[in-house]
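After this line comes chain A, so read on.
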Amino acid sequence: MNTSADPVSDGPPAVELTGITKTFPGVMANSDVNLTVRAGEVHALCGENGAGKSTLMKILYGMQAPDSGTIRVRGEEIAFRTPAEAIRSGIGMVHQHFMLADNLTVLENIVLGAEGAHGIGGKARRRVLELAEQAGFELRLDVLVERLGVADRQRVEILKVLYRGARIIILDEPTAVLVPQEVDELFTTLRTMREQGFTFLFISHKLDEVRSIADTVTVLRRGTTVGTVGASEVTSRELAEMMVGSGLPVPEHGPSTVTDREVLTVSGLSAAEADRRVLDGIDLTVRAGEIVGLAGVEGNGQTELVEAIMGMRPITSGQVKLGERDMTPLGTLARREAGIGYVPEDRHRQGLLLDESLWQNRILGHQTRRPVSRGRWLDRQGAKDDTRRIVEQFDVRTPGIDVDAAALSGGNQQKLIIGRELSGDPKLLIAAHPTRGVDVGAQAGIWEHLRNARAEGLAVLLISADLDELIGLSDTVRVIFRGGLVATADPRSVTPEQLGAAMTGTQEAV
Partner candidate 1 sequence: MNTWRARLLPPALAIVFSAVLCSAVLLISGADPIATLLEMVAQVGRGTTAVDIINTAGAYYLVAIAAAIGFQMNLLNIGIEGQCRLAACVAAIVAGAVSLPFGLHAALVVVVGAVTGAAWCGIAALLKVYRGVSEVISTIMLNTLSIGLIAFLVRVFGEMRGNSQGTAIIPDSGLVPGIPLGGAGTVFGLVLLAVLVGVGYALLVDRTRYGFELRASGLSPTAARAGGVNSKRMILTAMLLSGAIAGLAGLPEILGRDHTFTVNFPTGYGFAGLAIALLGRNHPLGVAFGALLWSFLDKSSLTLDNIGVPKEIVTILQGTIVLAVVVAYELVRRRELAAEQRRVGKAVDTAEPVAASGGERA
Partner candidate 2 sequence: AKDTGGGGDAGGGGNGPCRLSAPPAGAPAAPTSATTTEQMPPPNASAMRVGVAFDIGGRGDASFNDASVAGLDRAKADMGLGEIKELDAGAGEPEDAKQTRLRQLAREGFNPVIAVGYAYADALKLVAPEFPGTKFAIIDEQIDGVPNVTPLVFAEEQGSFLAGVVAAHKSENCHIGFVGGVQTPLIQKFEAGFEAGAKAAAPDIKIENEYLTPAGDFSGFQDPNKGSEVATGQLEAGADVIYHAAGASGKGVFGAVKGAGAQAIGVDSDQYHQPTVAEYKDVIISSMLKRIDLAVYDYIAAVARNDLSTVPKKFDVAIDGVTYSTSGGKIDDLKTTLDAYKAAIANGQIQVPDKP
């Protein structure tokens, strides 16, 4: 490792990207992007979904080749063909979606690909421990990564980068999955490391965070750079306007439509997975016209709760009732037929048949109901007509309903799913991360649809990692921690920090 440069040096910029253009079939992900990152600064990249941030970073990291443009690292022009070459130039990247092998140990994940330095044995172990200490992390190196929580996984990712001697570190949405307290910890680490001379490229949608950690902010819109500003010189509002070209949408409470008709009643619900309790005596009620938000750090049981309500996961005790009807013995399909709509958290894996046409996707989950089927037979015409309705009503941007779902962009895929799940007059909608990775326009549209449905008496159980969304949309917020509901919050008065404290189990502090 070279000697620590003083922060914000006057030497050549750490990274200089000029005229980067990258097209995917049908999408111009980057067009003529310019970016200059000084050594020793935290440089934030902002932009709405699909603006091309990740693509740009993948190009810098050698994972994707630009169609044109030049990359300079510390003044030297370089064309990376593989991540290995970028790593050699001292660039490291922590990806938006973690790049960890679950079935390998922490140590193995860290040394993978960099075995040249210290092998994979004791020497490597000592070096990793040393680095962990420097960064202030506490990690056991021999556990399988699958056993780690999100924050720990992120630490592993950062250690991976450090182990390779990276001085320029790309962090793609590192805070998306963290609660405020964890974010603070992360920022402390970043600041320490900045003092030690590291340079950061930091991507986030959360503008407050950006302003608190970054020295400089560059905004991307539709694949091009809109401008670069000093972080201390702008307000979040100004940043947002740069990003979307207009005002930033915020979820807002309309008038309350909550009734006292209980639609979903969950009582004493417990579930286990291989000796481990994943749900622990959950009691939960959602009334008609009410949106109940579920806050929690990923991995605390929200996925399991949703699956248990949907009948996709065996439970050890408890009851799920829809209206007066006991759902507990029913399968997923029967629950859907009884009036539960379900927007799954992972649209690619759970929401869609990517290799099927849009109208075939309309049938999924509704295969027993009109208008897409008649008894045991499918009603192809009915399905097509209703898909056209959804495309129209929900503004799904597509040339037709015969294209494969895979060809649609993420936001449009999500709109199709929401449209489908609101079809057939559901009584209850379970929406898991309905706007995750969806751009601002689509996001506002989805919120609008949820609110309208609520006004018509729909009960909604909303799971989201975006606390602003939760607070903005919900009538009640419940907090889940280690498989149990540990707190209830009033969205009209609670702050994200307070929620965050409850989510990490440190609610005594509030």
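Everything below uses one rule, namely that contacts are C-beta pairs under 8 Å (C-beta built on N, C-alpha and C of every residue); 3 or more make two chains touch, one makes a residue touch a chain; residues count from 1.
In picking the candidates, the idea was that all candidates are chains of the complex that A comes from, given by their letters.
What you see is a predicted model; the values in this text were computed from it and never measured.
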Revision key, fill the gap. Of all the listed options 1 or 2, chain A is touched in this complex by number 1
Exercise for review: Please give the residue numbers of chain A that touch candidate 1 in the complex, ascending.
Suggested key: 24-27, 48, 222, 244-247, 249, 252, 254, 310, 312, 331-337, 342, 344, 346, 349-357, 360, 363-365, 367-368, 373, 376-378, 380, 397-399, 402-404, 406-409, 412, 439-441, 443-445, 447-448, 451
